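My questions will all concern the structure given below.
With one protein chain withheld, the remaining protein chains of the complex are depicted in position.
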Amino acid sequence: MARAVTPQKKALWTVLAWIVGLIIFFPILWIILTSFKTEATAIADPPVWFFFDWTTENYGIVQDRSDYFRFLWNSVILSVGSTAVGILIAVPAAWSMAFVPGRRTKDILMWMLSTKMLPAVGVLFPIVLIAKWLNMYDSYILLIGVLTLINLPIIVWMLYTYFKEIPVDILEAARMDGATLRSEILYILTPMAIPGIASTVLLNIILAWNEAFWTLNLTTVSAAPLTKFIASYSSPEGLFFAKLSAASTMAIAPILILGWFSQKQLVRGLTFGAVK
Amino acid sequence: MGRITLDKVTKRFGEVEVIPPLDLTIDDGEFVVFVGPSGCGKSTLLRLIAGLEDVSSGQIRIDGEDATQAPPAKRKLAMVFQSYALYPHMSVRKNIAFPLRMAGIDKAEQDRRIENAAKVLNLTDYLERRPGQLSGGQRQRVAIGRAIVREPAAFLFDEPLSNLDAALRVGMRLEISELHERLKTTMIYVTHDQVEAMTMADKIVVLRAGNIEQVGSPLTLYREPRNLFVAGFIGSPKMNLIDGAEAAKHGARTIGIRPEHIDVSPQAGTWEGTVGVSEHLGSDTFFHVHVDGMKEPITVRAGGEVGLHHGDKVYLTPQPERIHRFDDKGLRIA
Partner (left out) sequence: MATQHSRSAARLMMAPAVFVLLVWMLVPLIMTLYFSVLDYRPMRGAFDCCVGLSNYTSFLTSSAFLDSILVTLVMVGGILAITVVGGVALALLLDKPIWGQGIVRILVIAPFFVMPTVSALVWKNMFMDPVNGLLAHLWEFFGAEPISWLSDLPLFSIILIVSWQWLPFATLILLTAIQSLDSEQLEAAEMDGAPGYSRFLWIILPHMARAITVVILIQTIFLLSIFAEIFVTTNGAFGTRTLTYLVYQRVIESQNVGLGSAGGIIAVILANIVAIFLMRIVGKNLDA
């Protein structure tokens, strides 16, 4: 609102908002702080806040013990790979739905969304079985495939809502200018939709990175991403808060940073364009 | 070359027939304007010629070749859109180059043609800018530039001036007319504005509900409108249409007389009436005169400085040779 507000009121709201914001953020802050403590300080009673001997030894230990970088690498491959494959399949589909809508377009979009709602447990066993038959259990291909499929409806939907905002005139102009369908998509649509495609990519990397049902159940070692890496810390073993914190920080840091960049698109993507 | 023939072309959207069977020939080098009220099917007709829509039946021939099934890219036509449809992510140069790039024309020839078009359209200084940095008139020129570099068989214009302000519109109208004089290429121009149609066209096609009401030169349409619709649509201000006893005197159901073909006199004349609203344009004045026994006021054009006022008594005399007569079906009586 363009209205002037008294500084007192503004100060009051500011203090209140910051307190609430910090409370919500606190667990993450605490993880990060604890990751720099020794195990002994990590469970000190009363807790120590900022004034302790900062150490990075936990990061080294976690890397040595659980080979963080291998899981990180797997997370990157799975999230980026599944997003890339998803985009390749979704761009042509979204083009069709946005620019050549037919009588059934709406139904197809709805149906795609409905596949997202199938409870995964209902089909877990068949998928495991198929994966083992094909000898693909715990492989990149399987995981990239599954992650692509579970996020494909969201990718199609997001691209569809972005494409709809591009005036069809411009694509028709390209057609009149002699562009083939391929040139039309490659030289006109894609460059114009870059911001939308970028947000779609970003959001889907986040979703794939944090996906914890399929990645936990379909991997053991070789394709296991960070979700699995963290799950290996679930059984307590003596003093382990600092190490757990270091591992957690490393698991969430990349995506937290990426997520902050994409918070605006998140609204649109996760509500399938219903809230912009 | 650019001779376009439509042979019994129809278009249906589902059950709705937007264009009933329609025949039309556009000769090479002609400037043809499709004009009609909104929803008359003029844009659809243009899109059918462009290949952006399929015809439901009939045939479209371009230079004698059947182009009915050809995709837009293969029809050798260029189009200027109402929204200009410039590629926002490309510079003006790249916009103009795009059709050449698609046609696989070599770089040197591309540059030559772009420089040429830019010179003709006064765009030389703007070639490196993005469309977003240009004014409405400049964008319009880029759209035209993109069309002319291809040296198409014909240009299609879809209401190209409707997004410009009034002053710019008059200027662009002249530029497009000059362009036609220079290029001598067939142009098909769609508009709802009969002034644009009258001022630019070699041939006007008046459309209503997908039907061609009349085809002819601007002056033919002005002098001999084939029916009531054309009579009312062409000319500004509109022709006065009078029913009833006055029409019966001339042996017609309806008679029409244009405002500029009525003489005004304070003393004597055929019809007696009272001056209502008057519109002073400086060069001309339009009076709306309430004539006794007529439902609608009669619009009359008079000189710029005729001293008549609201409520004055006047006498109107239609020029007898300029009276248009229409029969029961609204058709012209020769």
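As written, the chain order gives the labels A and B, with residue 1 at the start of each chain.
Rule of thumb we're sticking to: contacts are C-beta pairs under 8 Å (C-beta built on N, C-alpha and C of every residue); 3 or more make two chains touch, one makes a residue touch a chain.
Note that the structure is a prediction, hence the values are computed from the model and not measured.
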item: Touching residue (missing chain; options A:V62, A:L78, A:L142 or A:V156); value: A:V156
item: Touch with the omitted chain, as defined above, among A:A90, A:I144 or A:I197; value: A:A90
item: Touch residues of chain A, complete complex, unshown partner; value: 1-2, 5, 9-10, 13-14, 16-18, 20-22, 24-25, 27-28, 30-31, 34, 43, 45-47, 89-90, 92-93, 95-97, 99-100, 102, 106, 108-110, 112-127, 129-130, 148-149, 152-153, 156, 181, 206, 209-210, 212-213, 216-217, 226-227, 230-231, 233-234, 236, 240-241, 244-245, 248, 251-252, 255-256, 258-260, 263, 266-267, 270-276
item: Interface residues of chain B (partner: the chain not displayed); value: 13, 47, 51-54, 71
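Keep in mind that, in the parts below, only the chains that are shown with their structure count from here on.
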item: Intercentroid distance (Cα basis), chain B paired with chain A, Å; value: 54
item: Interfacial residue positions of chain B with respect to chain A in the complex; value: 50-52, 71-73, 77-79, 81-83, 85-89, 98-99, 102-103, 146, 150, 156
item: Parts of chain A lying in touch with chain B, wherever the complex brings them together; value: 167, 169-170, 172-180, 183, 187-188, 191-192, 194
